[in-house]
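Step one of this worksheet: look at the structure below.
Note that this is a trimmed complex: some chains were dropped, and none of the rest were shifted.
Every chain is named by a letter (A and B) in the order it is written, and numbering of its residues begins at 1.
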């Protein structure tokens, strides 16, 4: 198996995981079959579409390579019918989602660096690739995005994107350091879930009850 | 009348219809005059803007050709003042909307194919051109997009986009097959409205009442 085949397979695994999470959210809102597939598609591919627009890789991979859209659509449709079983796999889903987060962070940051985006921009693009799909999923289903609320999720992506940029500056761009960056995001996210770590929330003003 | 004049007129008719539907939704939410015009503009031109960004046709037609923005703005402003009369035309609006859906699906898919997007991507871009404006309209007015819920709307667009790609592969790209594709979307949508067809919704889990 060549490196690019490995990357493609890993990328499609991330697409599957995020499509499943988007489809689950849509099922919970009782959207119809099309709505479930569409939200799954957006959750899986929305972050990458924004990334590709921003680095001028057009048409975005989600439209240029049929395997992406097909993987997302088939996964989301499967969740439409299998959601009761899927719901029981909550822990598995969270672990897979953390893996997807790590993967999309690293591939997104690398693509931005390849497009000669400077370091700070590449970090932001890497993070947006990883969290963008989930953001749009929540907007489409009428929720304030969960990533903006109470969990170490985007921060895990941010950490990984910074590591990728640092490794790139230092010249470590082989598969081993990049895998380490994926594992860093994955690990931070899992530990945060386990220990219920959260980013701090604002102190309420005196006399004003929290909303 | 040349073909391109016919296409332009048809395209502007679609813009009018979608601007009217966006403006009506904004009036129902009691947005102000600017809000009504803005939501009308986005509903009419949002899908096409996304399409043009994705196929790297910049600046998008909505900004490059003043007739698009002007048509959308004038229509939406007219609805602001005439909405009580417009509300009585509900059936007319639904029929016009179905026509707009067919038109935008076909022109969107064709533009994607012209930009050398592969078949699956072109189908998706055609569908997004047709349903994108309505999606953003609903997000701006605080609704879960109706296209994701209970009607055969996006599916009609999807059917038409697939037909356009098939016709293109087979070399049938003259006005007659393309008109047939517009009519297919139009017809599927109208029959769905008439018979109250819906895409299936997920089965609730046992013991869990629908939300």
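The rule is short, and it goes like this: contacts are C-beta pairs under 8 Å (C-beta built on N, C-alpha and C of every residue); 3 or more make two chains touch, one makes a residue touch a chain.
The structure presented is a predicted model; accordingly, all values stated were derived computationally and were not measured.
Chemist: Please state the number of copies in the whole complex; 2 are the ones shown in place.
Modeler: If we count all chains in the complex, we get 3 identical copies.
By our rule, only the chains that are shown with their structure count from here on.
Chemist: Which integer distance in Å separates the CA centroid of chain A from that of chain B?
Modeler: 29
Chemist: Under the touch definition given earlier, write down the residues of chain B that touch chain A in their complex.
Modeler: Contacts found on chain B: 53-56, 112, 115, 117-122, 124-125, 135, 139, 143-145, 147-151, 154-155, 158, 198-203, 205-206, 210-211.
Chemist: Could you pull out which chain A residues touch chain B in their complex?
Modeler: Residues 26-36, 38-39, 49, 53, 56, 58-60, 62-66, 69-70, 80, 83-84, 87, 139-142 of chain A touch chain B in their complex.
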